[in-house]
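Mind having a look at this structure? Questions to follow.
Only one protein chain is missing from this complex, and each of the others stays in its spot.
Letters A, B and C mark the chains as written, and numbering starts fresh at 1 in each.
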Amino acid sequence: MNSNRLEAFSDGVLAIIITIMVLELKIPHGTDIEDITHLFPVFLSYVLSFIYIGIYWNNHHHMMHVVQKVNGSILWANLHLLFWLSLIPFATGWMGENNFVELPMALYGIVLLMAAIAYFILQNRILAIQGKDSSLSKAVGKDFKGKASPILYGIAIISAFYKPWIAAALYVLVALMWLIPDKRIEKIYKEN
Amino acid sequence: MNSNRLEAFSDGVLAIIITIMVLELKIPHGTDIEDITHLFPVFLSYVLSFIYIGIYWNNHHHMMHVVQKVNGSILWANLHLLFWLSLIPFATGWMGENNFVELPMALYGIVLLMAAIAYFILQNRILAIQGKDSSLSKAVGKDFKGKASPILYGIAIISAFYKPWIAAALYVLVALMWLIPDKRIEKIYKEN
Amino acid sequence: MNSNRLEAFSDGVLAIIITIMVLELKIPHGTDIEDITHLFPVFLSYVLSFIYIGIYWNNHHHMMHVVQKVNGSILWANLHLLFWLSLIPFATGWMGENNFVELPMALYGIVLLMAAIAYFILQNRILAIQGKDSSLSKAVGKDFKGKASPILYGIAIISAFYKPWIAAALYVLVALMWLIPDKRIEKIYKEN
Partner (left out) sequence: MNSNRLEAFSDGVLAIIITIMVLELKIPHGTDIEDITHLFPVFLSYVLSFIYIGIYWNNHHHMMHVVQKVNGSILWANLHLLFWLSLIPFATGWMGENNFVELPMALYGIVLLMAAIAYFILQNRILAIQGKDSSLSKAVGKDFKGKASPILYGIAIISAFYKPWIAAALYVLVALMWLIPDKRIEKIYKEN
């Protein structure tokens, strides 16, 4: 099985996830400025999750670019990743509608943590096939971001119960860390 | 007509089915731990259906891989399969929101049974064109899983009215049976 | 611009239309047999519309198969068709939730009529480019079905106000008429 259909299916799911999140922005009944300003927390949480899904789509695309053939284990590792990503709209909505209080903040971190672990598993399944000398292996390297993210999510989940704003700051921090384009992979590609 | 657009359309429908199922996880108004734990049955039913759709996508992909040309009968057999799969979100939501009681448990089995029959019809339509000596024909072989599933669904539907947990166990069992990758087809491909 | 992206976009829209229709099957709160049986009209209307979207997808696919290049007028004729098809879930839901009474029955016919006209315009735009001696032109031929459908929809719309069941019968009749695979186009393809 070649990787094209896997990418197309993943693209479809990610496109739908990113778009149904906006449905949480419920249309207000009134037309005053307050009707729209009280939606601001929901809007902020939408922006953050939109960026996260964008990052996953971007990284997923870079990684799959190297893969020619997929076997059953890659396929299910990919579905496992999509499963956790599919919970992001739920976690986003709960967090945004409740002004970023404790439990919703923690749950958002848990979903991000599980997605990060699922991505790590998928990457390892692909590396197992590609081998240590593959271009992907070189590109991933020590994978600083991939290892730092789950730790930061873990800290965020715990701090959500004490100081939710620390969790919020950490979620934004991780997103910014990934937003910076992954020069490593692009560099390796150019060398080949 | 070549099979690419059929696959792309099926992928699109499956991607949407898998993603709208998550909309049944209604965002709770409160932010207590109970607000999230009482969603656990809905979450469980979502996990099960996600795996089922994943299995169908996987098998569908393997089967279509062999098909170069599709005619009208394959096209409608495929739409027939998508029709029953499109009812899975409904059956999943009804089952999960009612704590796996009798009638919803039975309906879930009926939808799975109809989808299994639709898949069987589609497979036969393709085999009719490919012929008995085709690689798909060899790969399908005696099709143990394909024949066992409808029987197990049938038992599950009946037992749902007496002991719903037996039905639940059977649905999980069939999913696990299919989760084990279909070595037959992969083996045949490698030989060719 | 080649026709691949037009087909992919149309497939995406049709896949979403077909799947969001099922959201009108609202999950009942109770778990009695009545809770599910009173959904039967909604289910029936869903089946009918699913078949209609399937027919449009099928015919659209056959027609686009011939088209290599699309210009602006084909592109907008195609979007015009998708616009009317996008109203089918609304018309379907209104009809099904109100037990096939007068006005919803008529509206369903109006949407089908507008979609048929939009399809006719799209076909003519393509024929204008392909020329009278093209294989599509031969395949379409006298286009009996394409001409009979709007007339039958028209009769159905009028009869909906007097005898809604006549309208229902006509909608089923037109669907059956199209379900029979379009031998003409397939035949022409084989000849070429």
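By our rule, contacts are C-beta pairs under 8 Å (C-beta built on N, C-alpha and C of every residue); 3 or more make two chains touch, one makes a residue touch a chain.
In this text the structure is predicted, and so the values were computed from the model without any measurement.
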{"item": "Which of C:Pro28, C:Gly54 or C:Pro89 contacts the chain that the document leaves out", "value": "C:Pro89"}
{"item": "Subunit A, residues in touch with the chain not shown (by the definition above)", "value": "7-8, 11-12, 14-16, 18-20, 22-23, 25, 27-29, 31-33, 36, 47, 50, 54, 57-58, 61-62, 65, 179, 181, 186"}
{"item": "Residues in subunit C touching the chain absent from view", "value": "1, 5, 8-9, 12-13, 16-17, 20, 24, 71-73, 75-76, 79, 82-83, 86-87, 89-90, 93-94, 97-98, 101-104, 107"}
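Keep this in mind: only the chains that are shown with their structure count from here on.
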{"item": "Angle of rotation relating subunit B to subunit C [CA atoms, steps of 5 degrees]", "value": "90"}
{"item": "Chain centre separation in whole Å, for subunit C relative to subunit B (CA means)", "value": "27"}
{"item": "Subunit A and subunit C, separation of their C-alpha mean positions in angstrom", "value": "38"}
{"item": "For subunit C, residues contacting two or more additional chains", "value": "12"}
